[in-house]
Each structure stands twice: as structure tokens, then as C-alpha cells.
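Okay, handing you the structure first.
Yeah, one chain of the complex is gone here, protein chain that is, but the others are all in their spots.
Which chain is which? They are A, B, C, D and E, in the order written, and residues in each are numbered from 1.
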């Protein structure tokens, strides 16, 4: 038996009970003709999808399923020194590298300022369109209870998009889904008003290194928040192989 | 004893504990001089009030109490073929027919796009005015946890209107209520963050056929979502008496 | 042992677990060089901070810690006869008198209409700036479940400001905090979705009279809502010493 | 010939050229069966309709035409001492008295804070509904260039409602108008970007005293802004007949 | 000389003077390597681009230049009988047919309700992205003075997007343009605050039939507003060749 089990833990959104568990394989067949699942994950910032669903995404990708990551904000304030579009562009690039590491099909960053996501109707429609265009069988996002407002409103937006993806004349410019996808919450440790209760638990040991690779892509996080725990200064990633290896090892321990 | 008890289950909104249970009869006497209760129900779409409170409303109406249904959105996207104002007008007409079947005093549809209800200040004020103008003793709406964003925001708007209905200089164009009404949640099956806990349970067997009549009024729902479970196509209601009877029987089983 | 223990009960906001309990003394030293704690309290209306944190604030003040009260709305509708800016100015003055009674450093009223507080981005930024400018070690506000929409949205705004106060390029015009403060909820009796669970309980017997003095400052509340329970008429505070004393005694019993 | 001609001067809104001048009598016949014109006037504050269209309204009323005044804001900040709902209620009462003096059919005050009118979609829909419900042949409002933001946005809202009143599925809850009414701007002295150019000029000498009576109804304006030119203090209207007569004479000179 | 000159008349937006007239050919070369111009036109509703720029677009298309039409709203209320997504889908299809008739590269309908376009920041960013993605040399839209609010706000949105298309960190997810395009207003007959003054006049006689073909595509307009001048009823397009020909002839006379 494995000693150290890295896990992805997911909770079924209350909405899932409404839709019933679709026959996933047949849904995928209908949607994209290759018999594979289609998964879309919404994380609040570049790195949130990778942190919370990087392992399972890598596993799905290995099996040929189709995974898309969406960073709902562009991460343009999460650094001690850089900010704005300059930082957003760096993060977008890091996200593409992470997608490569995980082997997933697609990654996208929405142009919404970090720290400024609001549960507007416009954003709800954006979620609906992204889910429909991906012909998603599974949709994942944060729960609406979490430490960061962007995480919470990402969760609310997923909830507000659920069911609406099936309604033909909501966003009539993109064809509706015949079945409501399965909506899953990404795991967290928050206790109020409810602790996270896993509906599905998956061991990700086999793809653990891929997940570390994905997170290692986010050098702008590694040198800033992840190194210091705040936004006061940066601790640059060493350039020498030994230093880099050590820093990567530290990162892998925190996952 | 009856074998099959259809019930209306209601939960007292947390706010009710603030106001205390008013002496309902005396409140009604003051408000409308006929000693009858005045009830207003907010449902998200045309048919939601009927589904969740149709039975108890029919019972109240039989006893001479005054019931008003408000559909907060106009239901203008909930059909596989029709949409917009055209559909909104059909639904408004169906709602009036349902009100007749239940024997209630009044029914109203607000001109808000289906799927686009937001918890704005304007909508909060609309709720306050409607509750005040009805001189309501009892107010009912969905809980803020439910599968549909319009349901959730209807619940939030009722919460946000509660207490404010008593504050004289909020919406000073409509006289405030001297007592906060009793606020009740319509029943549902959602479990997070809390399952619905009934404060009042009422058997509606005696008016069950009236409730079926009310729902039978919504032919635009019967031929679309209720027939297919999605918005892909319609299954027209048969025109022959036998077929109609059978379809109505199916409907009555689902209530 | 004391016979009658008045208490302040506080719940740690879920966010507090993220930040860890900062070494409060050292944080204060860094921030203001006098080794004292810095506390900021957000109440929805003039009198809410005093009601819910008046006792503990007086105790902190006696020990030299720095306390600031913020009334998020200006209380401009909460009276049976007066309203608007006229009332807002009276309430602001009453709040200053209350601050004097408690011995706290500062009190402030934001110019937001009573009953109209919304969880906007602008308001989130206002909270962030106020917390940063106060260099707060402790932040307190209502929970997001309460009877009044302004209370609920005050709670949401505190949640939405938490963590963001540490992010340098959110509101870059005010320097970020190096550590996330401790966020505490003010106590309440609401049960859904969770009852209030105290993390810290403090006996306020020693400062009880100060708290009564603070609340006694709010004559515009004493003569209106507190006297009648609604907004139908006022019961002026007597002008004779005996009558005033009796009214003050009644007030002290309700705390 | 009269020496002193009081005039109402109106400019045709650019939109009028689109609709063409309807055969007004026949439009009225169709709409209300009594062969009379139906006019609705939007003023930004209680007293604006009276100031700018009081004379012509009195003339129309004398001929049996149907006139409605709408104050788009409730005037709740325009006084040196009072404010809020308290002031709004006084102004609403003064407006009703003015309507009586002019002999018009109806007057209404919208519950929008003075100084806070915005050209929102909700307000656009309110204008559309009011125009349709009145079955208006003629609609009047301020131009979008004026000294007060509420005046300007009243003008923009009239513009934004024009034409939309004819579109059936905009606000489908109120039947559309078959013809676009004639839209007229109320006269003003502003020069940029264009001076007011009258399309219609009407002498109001015969009803001049009625207009003075209407404005005399606004005692809360007479004692405040109109007496002092600012909001620093009030100059109460005298209670003795001689003093009142003199004050009224001063008022009539300013019209 | 031609007897009947159909013309496209365009006014240079005030902004054009800021950018200077770019060397258009070279700009096109840089942007798309084929030496052709790239033009994007924003019309408020499906058919507005065709009406106001259909002729010149056909001429550009014949010369190999790249033209894209954008309908900013989806036209979902502009019909006497149908509405909503159902109508929006018909209009989108009619627009594609019109694009074919004109020979232009691309046509797109934004999912914004007809009659509800607002000059929001989100819409400004949408305009910026569309202009950048098209690598436009020329941008056209309505003037901000016109009879329909959607036309006016389309004009304002073009103005608000102008210049911003060149700013790298506005919408950093789409590369900025090195040069501000030429912005042109579509012609109109409105006189206030300024009449339309043509900067460029182009005879469109040679492509006139193509323009008629494009407008003929909009059967949902031909049977409704264009036939009746209002939204009371429809006059179906005849099905017989003679009747259709006559109706098409009538249409061509109105252009």
C-alpha cells in the first residue's frame, strides 16, 4: 500500500442532484464523437485550477479525455513588484506551460482584474458560453465559501451558470446543452457554513510529478507569495541547478 | 385516515424570529377591515408560486383570506421554441388562468427577463412596495439555496425586503407596515448548507384537484420542459379528450 | 463570583484560520511603535458597533489599545419622523458622543444611505483602505446572516476585504499590511445556516456603565425604534431628571 | 396688445422628425375615446414640471385635455434644514396641491433620491411604462444640457424612451403605442452645445395666476432655496396676510 | 452622368484628427500581409450595418478588402409577433445571408438584448477586442445622436473604444494596434447638436442591387416594421414570384 497518498477530493454541487448523473460516456459520444469525457475547470487565478485539479486533470489527459482550464481573473495584482497587464501576460504564459506539463487540451485566462471579480450577469453568461462551447460533461470550480473573494464569486458564478447551460434562449448565440453537466466543487478546508464533504476521492500519486511540474511553471508565484507568504518582497528562484532543485523540492512538499 | 397526503411544507425565515409572531388576525383587521389574512407569495417564474404554494393558497382562498402571487421574472426563455415577450405574454395569461383555478385574489408578473434576476436595490424596493401595498401578514418565497439562480435571488430579495417593509423612510412613497410580516420559505429538497426544516406542515388533499388545475393552465410548460426534461423540442399537448386526460393524469402524479 | 456577567462573544471568521493568529503585540509594535493593539469595528448603522462591541472596546481603550468604530451606513432612515442628511448629521454627532463615553480613539460614519448598502467593488475598496490606514491587528463586523440587509452586506464586505488588505497592488494608493489581521464576527442569535459559535468570550461587567453611556448617546434611537419597536411614532426622552433616569435604566436592562 | 407676454417655449426633440407629427386628435380619439389630447411631462424635481410647463398645462386642462406631471426624483435633499423621506413626503403633498391649482388630471413622484438620478435601463423602462400607460400624444422633458445632473438625465431618459414606446416586446407587460408621440423639450437658457430653439411658442397670460398658485404651493422651496439662493438657512414664509401677499408677489415676478 | 446617385456618406469621427490619417495600405500590409484594407462596422441591430454601409462594403469586397459587420444587439424585440432568442436566431441567419449577398468576409451578432445596450465598461472592452482582432484600418458606427438609444450607445462605445485599441495594457489579452484606425461615422439625417457633415462621399450605383439583396435577406423586418411602420401586426412577404418581385421593388425604392 502507498505510504503517501496525494488526493483530489471533489464534492458534488447541490445542483448535481437536480440533473441526475448523466451517462457520461454516452454524453461525450454525442458531444464530440470520440467517446471521451469533456471537463472544464474554473479557477479564480492562474494556478488555482492547477493547484486544485492538476492531478486529476493529468490523469484524465493520460486517458484521452478532454480537459480545459479557465482562470477567471488574470492574476494582475498577485506579486510583490510587478502588476497589471505586464504581470497578466506573464501569468498567461506560465499557465500555458503548466497546461503542457499536465497534457491537457486547453487553458484560457479571462481578462478580469484580480481581486475584482463580481457575480454579474455578464460573467454568468461568459461561464455559460464557455461550458457550452466545451460541451462539458463535468464542470468544476471553488465552493462559494473560501478565503478569497475571487474564489467565492467563481463558485457563485458556476452555480449561477448551472442549469442555465441547458436553457436554449439564454445566450441564444451558443447552442444549449441537452443535459446539465455534473458540477463538482474543488476541495478546500473551510468549515463554515459546511465543511467540504468529498463525493469522489481519487489518488493522484501516479501523476504527482506532473502536478509539481505544472506548479513549477508559475515562477512569478514561486518568487513572490509562495516564498514569503505576503507581498512585501520577492525571493528570486535560484539560477543554479542545485538551488533550483531544492526550491522545486520545497514546492513539492507544500502540495 | 388518508393514504396519500399532499403537503405544503414551510420554513420560517430566520427573520421571523426577530419580528415575533404577530397576532395575525388583529393585524389583518387593522390592515383591511375584513378580519382576513393577507398573503403574498414570490415565485421566480410563472408556475413557481403555483407549484410550491398552490395548495395552501387554494385553502386560504376558500376561507376568504387574500392571496397574491407574484412571478418575479416573466419566464421569457423557458421553452424549446418560443421566447421573449411573445412567451412572456403567454405565460402571463396562463398565470391568470391558474389564479382563477385556485380562487386567489391576484396574480402579477414582473417584467424581468427569465435567467437575469439580480439582487439589486431596485428589485429590493419593488419587493418592499409589493409587500406593503398588499399589507401582507405573511410573505413566502424560495430559499436562497436552490438549483436555479432566479430562485436563489428571489429568496435573497425577500430576505433583503424583510424588516425594511417596516422602515418608514425606506420607499417613503408607500406607507410602511407597523409590524414585520411572518416570512416563510417555500419547501424544497436542497441539503446544503442546510436542509429545509418545516415549521408548518399542511395537508392539501382537499384542494389537490385545484392545484392540478392551476398547473394544467401552464400549457407552455407542459408541452416543453415538463414533457422532455430539457429544451430540445416540444411534445404538444394532445387535442383529443382522451389524450388530454392522460397527459393531465401524468402531470398530477408529478406534483 | 460575579452574579451578572455581561459578555462580548466573538467568532473567528473562517478567514482567520488562513492567516494564523499573528503575534499581535509584535504586529502592533511594527505598525505604531507603541506596543498597543489596533482594532477596527464595522457596524452597519450608527449604534451597531456600540451595541455589539461597546464593552470590549471600552476595556481595550482602558488598556491603551487603539479602537476605531466605523458605521458603514449613515442611519438616515431609522426614525419615525426625521430622515435624510438631517438625521445622518444627528446620528454622526451621537456616535461621537458615544466614542467619548467609551474612551475609544476614533469613530467614523460613511456616507451610504441606510438600507442601501450593496457589496460593490467600491465598498470593498473602502473597507480595505480603512483597515490598512488603521493598521489593524483585529477587524470585527457582523456575520453575513442577520436580520437586516445592511448587517449582512457589512459582513460580506469584511469577508471580501479580508486577505485583499495584504495584496500590494489592490488599492495601490494605500500600503498593504504585511500580515492579514484577525477577523472576528460580532455575536448574534441567528441560527441558519449556522448558529454563532464564540471563539472568545469576555466579561464586560467592569465597563458596563460605559456601554450604557454610549448607547444613551443615541437619543434619536431611544425616542424612536427602541421606544416603540416600529417606526410609527416617537416617545420623546423625558426632560426631567427622574424620567431620564428611569428611561436610562430601561435601556440598560435591554443590553 | 398685452404688454407682458409670458410664454411657454418648446423645442421639438430631434426624435420628433422621425415619427412625423401624428394627427393628434385622431390619436387621442383612438387612445381614450374622448377626442382629447393626452400629455405627460417629466420634470427632474417636484416643481420643475410646474415651472416649465405649468402655464401650458393649465391651458390644456381648461380645454379638457389630459395632463400628467411626473417628478422623476423625490426632491429629498433640496432644503436647508429638512431632508430624506420627511421632505419627500412634504414635496409630494405640495405637488398635489399644485396639480389642483393647475387643474391637471394627475401628478406623480418617483421614489428616486434627488441628485442621484442615473440613466439606467430600469429608469428607461419606467419612462416607457408611464408614457404608454398615459397613452401619451405629447411627451415633454428637460433637454440633456442644463445646469443640474437630474435635469440632464431626465432629458436623456426621455430620449432613450422615445421610439421604444412603440416596440411591442420592450416592456411586454404594457401594450405598446401604435404611434410615437410628439416629444418636446422644455425651454431653457443654456447655450452649449446648442441654444434652445423654440418650435412652438404659446402665450400663457390667461393662466398666469394659476401658474403662480401652483408654484406658491411649494412652500418648502419658497422658504429655502428660492428665498436665499443657497442651502445655508431658511426664511420662513410669513404667517400674516400682508407678508404672505408680498412674498407671493415676489414669487410671481421671478416666473 | 448618372441620374440617380446612391451614396455612402461618412463623417470622420473627431477622434480621427488625433490619430492622423494612417498610410492605409501600409497598415494593411503590416497587419495582414495581403495589402488589403481591413474594415469593421458596428451597427446597433441586424440590418443597420447593411443599411448604412452595405454599398461601400460591397465595393470594398469586390476589391478584395476585408470587411466585417457586427450587430451590437441581437434584434430580439423588433417584430410584431416573435421575440427573444427565437427572433435573435432568425436575425442572425438573415445577417449571414446578407453578408453573402454583399460578399464580405464576416458578420457577427453580439448577444445583447435589443433596446438594452448600455455604454458599460464590459461593452467597451468587447469593442476594443473586436477592433483589435480584426486588425482594423477603418472602424465605422452610428453617431451618438440618432433616434434610437441602441444607435446612440453604439456610437458612444465606438468613441470609447477609440484610442484605447492602441493602449497595450487595456485588454492585455489581445495585442494592441500600433496605430489608431480611422474612425468614421455612418451617415444620418439628425440635426442636433450638429448635422452630419460628410468627409467622404462614395457613389454606390454599381453595387446597388447587391445592397438590395442584402436588405431583402431581412424577411423578418420586411414583413413587420418595414411594412407597417409600427409593431402592431405583420404583412407577410408574398410567396408568389410576382408578389415577391413587387415587394422587393418597393424595398429598393426606400433605400
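The definition used in the following text is that a residue touches a chain if its C-beta (ideal position, glycine included) is under 8 Å from a C-beta of that chain, and two chains touch if they have at least 3 such contacts.
A quick note: this is a predicted structure, and the numbers were derived from the prediction, not measured.
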Omitted chain - touching chains that are shown: A, C, D, E
Hidden partner chain, touching residue among A:85, A:119 or A:149: A:85
Residue among E:51, E:142 or E:179 touching the omitted chain: E:179
Among C:33, C:122 or C:240, residue touching the chain not depicted: C:122
Residue ranges of chain D at the interface with the undisplayed chain: 76-80, 83-84, 114-116, 118, 145, 147-149, 152, 189-194, 230-232
Chain not shown, touching residues in chain E: 14-15, 17-18, 120-121, 124, 159-160, 162-164, 166-170, 172, 176, 178-179, 193-194
Sites on chain C contacted by the missing partner chain, in the whole complex: 74, 76, 84-86, 88-89, 92, 109-111, 120, 122, 125, 168-173
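Just so it is clear, only the chains that are shown with their structure count from here on.
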Chain labels contacting chain C and also chain D: B
Angle (degrees, nearest 5) of the CA superposition of chain A onto chain B: 120
Interface sides of chain A and chain E: same vs different residues, half threshold: same
Distance from chain C to chain A - Cα centre to Cα centre, in angstrom: 37
Euclidean distance of C-alpha centroids - chain B vs chain D, Å: 39
Residues of chain B whose C-beta touches two or more other chains: 76-77, 83-86, 120, 168-170, 172, 193-194
